[in-house]
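With one protein chain withheld, the remaining protein chains of the complex are depicted in position.
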Amino acid sequence: MTVESTAAHKPRRSAGGKTGGTGTKATGTTGTKRTTRAAKKSTDPQLVQLLTPEGERVANPEYDPYVAGITPEDLRGLYRDMVLTRRFDAEATSLQRQGELGLWASLLGQEAAQIGSGRATREDDYVFPTYREHGVAWCRGVDPTNLLGMFRGVNNGGWDPNGNNFHLYTIVIGSQALHATGYAMGITMDGADSAVIAYFGDGASSQGDVNEAFNFAAVYNAPVVFFCQNNQWAISESNEKQTRVPLYQRAQGFGFPGVRVDGNDVLASLAVTRWALDRARRGEGPALIEAFTYRMGAHTTSDDPSRYRHDDERIAWEAKDPILRLRRHLEAANHADEGFFGELEAESEALGRRVREAVRAMPDPDRFALFEHAYADGHALVDEERARFAAYQASFADAEGGQ
Amino acid sequence: MTVESTAAHKPRRSAGGKTGGTGTKATGTTGTKRTTRAAKKSTDPQLVQLLTPEGERVANPEYDPYVAGITPEDLRGLYRDMVLTRRFDAEATSLQRQGELGLWASLLGQEAAQIGSGRATREDDYVFPTYREHGVAWCRGVDPTNLLGMFRGVNNGGWDPNGNNFHLYTIVIGSQALHATGYAMGITMDGADSAVIAYFGDGASSQGDVNEAFNFAAVYNAPVVFFCQNNQWAISESNEKQTRVPLYQRAQGFGFPGVRVDGNDVLASLAVTRWALDRARRGEGPALIEAFTYRMGAHTTSDDPSRYRHDDERIAWEAKDPILRLRRHLEAANHADEGFFGELEAESEALGRRVREAVRAMPDPDRFALFEHAYADGHALVDEERARFAAYQASFADAEGGQ
Amino acid sequence: MAEKMALAKAINESLRHALETDPKVLVMGEDVGKLGGVFRVTDGLQKDFGENRVIDTPLAESGIVGTAIGLALRGYRPVVEIQFDGFVFPAYDQIVTQLAKMHARALGKVKMPVVVRIPYGGGIGAVEHHSESPEALFAHVAGLKVVSPSDASDAYWMMQQAIQSDDPVIFFEPKRRYWDKGEVDPEAIPGPLHAARVVREGTDLTLAAYGPMVKLCREVADAAAEEGRSLEIVDLRSISPIDFDTLQASVEKTRRLVVVHEAPVFFGSGAEIAARITERSFYHLEAPVLRVGGYHAPYPPARLEEEYLPDLDRVLDAVDRSLAY
Partner (left out) sequence: MAEKMALAKAINESLRHALETDPKVLVMGEDVGKLGGVFRVTDGLQKDFGENRVIDTPLAESGIVGTAIGLALRGYRPVVEIQFDGFVFPAYDQIVTQLAKMHARALGKVKMPVVVRIPYGGGIGAVEHHSESPEALFAHVAGLKVVSPSDASDAYWMMQQAIQSDDPVIFFEPKRRYWDKGEVDPEAIPGPLHAARVVREGTDLTLAAYGPMVKLCREVADAAAEEGRSLEIVDLRSISPIDFDTLQASVEKTRRLVVVHEAPVFFGSGAEIAARITERSFYHLEAPVLRVGGYHAPYPPARLEEEYLPDLDRVLDAVDRSLAY
């Protein structure tokens, strides 16, 4: 399967006509001095794929070793992860519609990229997510209801990042790539063999911070894997508004490898991420993984994708659905029976119910939470403002009491 | 001549031992999916060179066409440019020592990179310099004494950028790369065929802004040439603290060509820059040129390079001196006689004298200049402060007058 | 001919007018094209003026402002959109060290007619970074002008004037008022961009505000009127410069001043206003200038923002405290 059609790389205002940075004039043909040739070669990227959309397992001598030991049970586990993540995500979307959440950023369509990469991490690894990595959070054992606090508006994150080595969601695009790199530098200093994985989107690749992170990681040879979920859209902007060439190629310019993986293939995502984490642990430094996937829903519940993209596109991608694909494989290989699917269905419903109930029971924060945690060691002005606020609040109580 | 020894690319804390992002493990060998192989190939970069340090003209089928029409007179012109630029630079350094300038950033050693690239520009092209492009300013016809105002402390730049299409010096590292890109986008919008050249250093390549500029330029296919003078040092930091792989390779990851040129070879610098500007004009988009050169002096007159580098390094580079190299060529080819060199000597001295006199005659700005040009359309607070300041100053005059 | 329209629509019309009348005007930003921006302020503009005039940019704020500077050097007049207040910071370096200083650096030989539009402020129940009021961080910086309209008519006209200005203007749009409607007369003759306006006359105390808080101040004045207190409201409109003459005249009449803004009080606009008005009108003030604004804590999650933002009661409380002197 090739997907290049959805990743057109023509520059927007090329007066020349040639696309993609290929220097085709007579004098532009020697490859070693100029990077032209390599760039040209790789504008026709090949995805790493281990499962076709039809669920057929295809051999890949390079990455097969990373999933060699995988059992039918493991496969069912990955399937279960994806199904439950999707169920959780759907529940959150509907909770937003019911007014229980202020906003939701759905991962619909990106389950394989997230579960595959998330399951590749080791317990002592550390994850730096964006705001959409609900599936990765699931793999890390973060209680999914924890993710909902910020979308409900009761906190700005708030879970303990060190509880599951899963950092807080970061909204300012790209910032966390540097945090991940710094954390990874710390791992090296500690002499540990853990690794870090930093998630970001195709849009984020344009930010200075992400590129600085690439460079710091390369220079310090930091054990960090950059995992870019290219879901084809940054809100309303498609890939060609962010980049002239496929994103995985960016890594090369900083001196580390980049790989494009089929992000709708959970097995390939798992294998490639294991490869990258392994080499990071071994001290071979950073790698960039571009997981080629698709945001099947809106950017967030506030978004209206009909303004900027056609339905056909989504429909085409539905044929590559990550969950369907693994189900076909499981069924064809007789790795799962009706019982399994039935139980999972029930488990899904239970999860949905639990999430629904937990969200509805989530109390509004106490108003004094305004002043909590602005500082760790206290701040005189905050103390003063808190005291004034308390007196002000008390004045209402007095007034009411006095009536 | 190869110069790779001065550009060691070993990561700083590689626990693995392999250098330069080359994935050498068994599964890391297929080249199309991963960019590993291309990165590996190009860690042994070849310089574009047309004149050896000994002044011998070497053939280069790719870039020869760009200097095919060059006459002995042109060569003498390039020589004269370099000599006068060096003379000007030396004068400025000594004026700093005499206290006439507060600071000076010398270009000593970088004459060929600057004159070669500067002479490649067309009148309608636009140049965005750092703070060290005295040679480029010379090529653009900027009166060199204009450059001294900011180093003397009488202004922060102040020449008319549109007078010679030579933008003001920019001190915040990397900022001007974005201005250059925006300017180039404007050229495209105007339907003009001018081009832009943005200068910056090896250190600057680490800044987010420079990388964002690469990406904007690529996405909008803007006619901008990024000219990185890799003078081996960013103050006290050598190349391997900024980058893991040679800088010209960065371009590839953004989808445009990168070339490394011998920055001490004025002919090669001219040819490569002409190539890049030509293709930009033709609508083929940006290119990155890494001019491999050496800062023979201190970072600025405030710097003490003996704290961080050995003399041997400078001595080794002296053998590749850009001016000496062209002189050898001119002499060997009988393109210049004693008379030429003698006249140039006299012209140099005259330039030095003129600069010296101009600087000494440069008046301090009027104190009311404080308030000038903060805004183009005025600002009430500035008016108020100016009026108060005037009254305050007048109070001294009164006091003195009254004595 | 006056027409009633929402504040967001007024800006849209103003941008449209500028794009029509001056071929050098450009609109740039994330999602400003087909989507029309997340608030639809640029709705329909790309369709009518094309991708070369209404430009979807890569997701990089420093790049957006930095290339806008280059476009201005080429003679363009870019109007840049920052998607939300909290995302202006990646562009802060380009704004502070380049955009603000270029004209002075060139001793006046180049101009920087760039407008940076920032939807700002809270009250819409948004997630982190989507509700901040960072205007003080721009007002402190010489070389910038900072304005914020409070209604549709001002939004229309101030945008026209900001685009015509040869100085960079940071244009703070009160996002929670985007949907509020008001009369806009595109044939009116507007007052100066940086003039404050007395939007309600009163005798007992002056309320000074701008952007989203002007509407709140009107409600406060209504409530106070019911208690027999006559409040004057000055809509500052411009935060750099501040029209202290108009404000001073009001304060010297009412002898009391309360400044209201959403931004944190500490080092906020209210501080500058209090300091300067106290200096200008020391003997006229019956009470210290009081300030109502945000607390010295990160903007809270949505369920707490009503506690954080100035509201009717908090402003009335400050009014009471002032009148008690």
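The first chain written gets the first letter, and so on, giving A, B and C; residue counts start at 1 in each chain.
The rule is short, and it goes like this: contacts are C-beta pairs under 8 Å (C-beta built on N, C-alpha and C of every residue); 3 or more make two chains touch, one makes a residue touch a chain.
Since the model is a prediction, treat every value here as computed from it, not as a measurement.
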{"item": "Visible contact partners (per top-of-document touch definition) of the missing chain", "value": "A, B, C"}
{"item": "Hidden-chain contact residue, picked from the options B:N165, B:T188, B:S206 or B:Q249", "value": "B:S206"}
{"item": "Sole residue of A:L50, A:V136 or A:V172 that reaches the chain not shown, by the stated touch rule", "value": "A:V172"}
{"item": "Candidate in contact with the missing chain, chosen from A:T71, A:N162 or A:N334", "value": "A:N162"}
{"item": "Where the unshown chain meets chain A, residue by residue", "value": "155-162, 167-168, 170, 172, 175, 177-187, 189-190, 208-209, 212-213, 215-216, 219, 372-377, 379-382"}
{"item": "For chain B, the residues touching the chain missing from this view", "value": "12-13, 102-103, 149-157, 171-173, 203-204, 206-209, 234-237, 241-243, 302-303, 307-308, 364-365, 367, 369-371, 374, 379, 381-382, 385, 389, 392, 395-396"}
{"item": "Chain not shown, touching residues in chain C", "value": "86, 89-90, 92-93, 96-97, 100-101, 104-105, 128-129, 136-137, 139-140, 142-143, 240, 263-264, 266-272, 274-276, 278-279, 282, 287-291, 295-298, 325"}
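Here, only the chains that are shown with their structure count from here on.
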{"item": "Mean-CA-position distance for chain C and chain B (Å)", "value": "40"}
{"item": "Contacts with 2+ other chains: residues of chain B", "value": "208-209, 212, 215, 219"}
{"item": "Junction residues of chain C, two or more chains touched", "value": "52, 57-58, 60, 62-63, 90"}
